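I am attaching a structure below and will ask some questions about it afterwards.
A single protein chain has been omitted; all remaining protein chains appear in their positions.
== subunit A ==
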C-alpha cells in the first residue's frame, strides 16, 4: 500500500470540538480515492490534514498519514514542509488563485523543482503534454490569465505533479468548470495516476464526478467517514439518501431530499452522526457504530444496514408531461443583445407555453445570463421582440408586467438583504405591488413562507441565520407573494448541496403543477431532465437546438448538444442488488 491513513482527527481550537474525527483508509498506487460530502462535512479540512496542514483556528490532534513509509504527521515542521510537494501535493479548487498571475508558466512550473533550469524545463514540457497542453516555448511564456479555466486547472495539476509526489490531493478541482472542460480534467487526473503510478485523493461534493473518477469512495458526513467503498453498492442510509437526491440526466425521477440539517461542529457525537435525519434510526443508533464490512461489499458505519438494504429505493420515475398545446405566455423573436458594442446574443427566438417549464441551457459565455437579464428588463442594449402575455416587453415596463414576471437569483447569499428579517423581505413587494400593510400583508407573507415550507418561527430571523437552501426558498417565496405568471430561475440550485437542491427542485415542480410558467436557466442537464418540459440550448449566443426535454436529452441532433450530453456524468444508476 502506498498511502495509509489512520485515526486523523482535527480539532477546532475555540470550541474543542472535532471537525473531522478518526479518519482512516488505505490507498494503492495508481488508484484514485474519491472523498464526497456536503458543505460543512469537513472534507476540505480532511484534504488539508492529509498534507499535515490545518487552517488557522484548527489543530491536527492525532492520527497517521503514511506516504511511502513516512508518517507525515510525525515529521518536524521543516521536513514536513519539504515533504509537501515532493511526497504529497495539493491542487486547490480555484486555479485562478492557485497560480501567480504575474509569473509566466515557465517560471511558475519550474520554481518548485530543485533542478537546473534546462532539466526542469524539459520535465515541465513533458508534463504539460501529459496533461494535454502544448509544451512549446510560446505556451510557456504565457501568463495564467491568458488561459481558460480548464487550462489553468490542468497547469495547476501539472505544477503539483512536477516534483514527483507519491500522493496528490485534489480539492474540488472541477467545481466551476463547464461539463466538457470537466470531462477533460477528469481524464487527465486518471491518466496521470495510471501512467505515473500516483495515488490521488479527489475531494468533491459532486457524486457523479466522484463516481466517474474514483476507484473507491469515502463518504464523509459530520466529520466522520460513514461509508467506504463503491457508490453503486452503497449500504449506508446517508449515501443512499444522497444518491436518491441526485437528479439523473437519463430519466426523470422524483428527487428525495434529506430532511433536517447537516450537523454543525458542536453537535452531539455520542451516537451515530446521521441518526437525527435517518429514516431507519432506532434505539441502538444512540451508540456510535463502527466502520465494518457489510454484505454489499462496502465498509459502512451503521448498525442497521440489513434493514436499510431491505428497504426499496424510492426510484419513482416521473413521466414527462404531454406536450403543451396552450397559447404562448412568452415569445422571444429575433433577439439581439450585447454589452458595450460587443454582441452576446444573436437572433435568439423561442416560445414558452402557459404552465410550461423551459430550460435555457448553456455553458459559461453562452449568453444565457444576458438572455434572462433581457427578460426582466435589466439589459438596455437589446433589439428584437419579446411578447409576454400579449404585451410587448421593453426594458421600461409598467408595474403589473414587472409583478407578473419574477426573477430568482443564482446566489441565495446575496439576493436577500442582510438587514431585513425574512418576513420584512416579503413585506416589501406586498406593499409595493398591492399596497398591503399590517396584518393582511403579514398573513400573505406567512402564506408564501408556508408554501415554500419555511417554518413560521423563522419569519423573524435574518438571512445570516438561515442555511443556503432556506434562503433560496425565502427568495422563491418573495417572488411568489407577487403572484407572478412567469418565474425566471437563474441557476438557482447551483450553489446548493444535492440534498437541498432536491428539496428546491421538488418545490419548483409543485409550483409548476399549480400552473406557474417557468424559465429555468442552468448548465446542469440532470436538473434539466428532472424539471423541464422543453429545452433551448444556447451556444455562443445562438440557439443551436430546441425541443422537448426528452427529445433533446435522449437524442440530441446538434453536435454541440451531443457533446454536452456526452460530457454529462451520472451517478451509478442501481444499487438494488445491494440487498
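Here is the rule we go by: contacts are C-beta pairs under 8 Å (C-beta built on N, C-alpha and C of every residue); 3 or more make two chains touch, one makes a residue touch a chain; residues count from 1.
In the analysis below, contacts and distances are computed from a predicted model.
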{"item": "\"Secreted protein\", \"Peptide/nickel transport system permease protein\", \"Enoyl reductase (ER) domain-containing protein\" or \"Cytochrome aa3 subunit 2\" - which is the UniProt name of the missing chain", "value": "\"Peptide/nickel transport system permease protein\""}
{"item": "Sole residue of A:64, A:402 or A:558 that reaches the chain not shown, by the stated touch rule", "value": "A:402"}
{"item": "Which residue of A:336, A:411 or A:494 touches the chain not shown here", "value": "A:411"}
{"item": "Interface with the unshown chain - residue positions in subunit A", "value": "376-378, 397, 399, 402-403, 407, 409, 411, 414-420, 428-429, 432-433, 462, 464, 478, 482"}
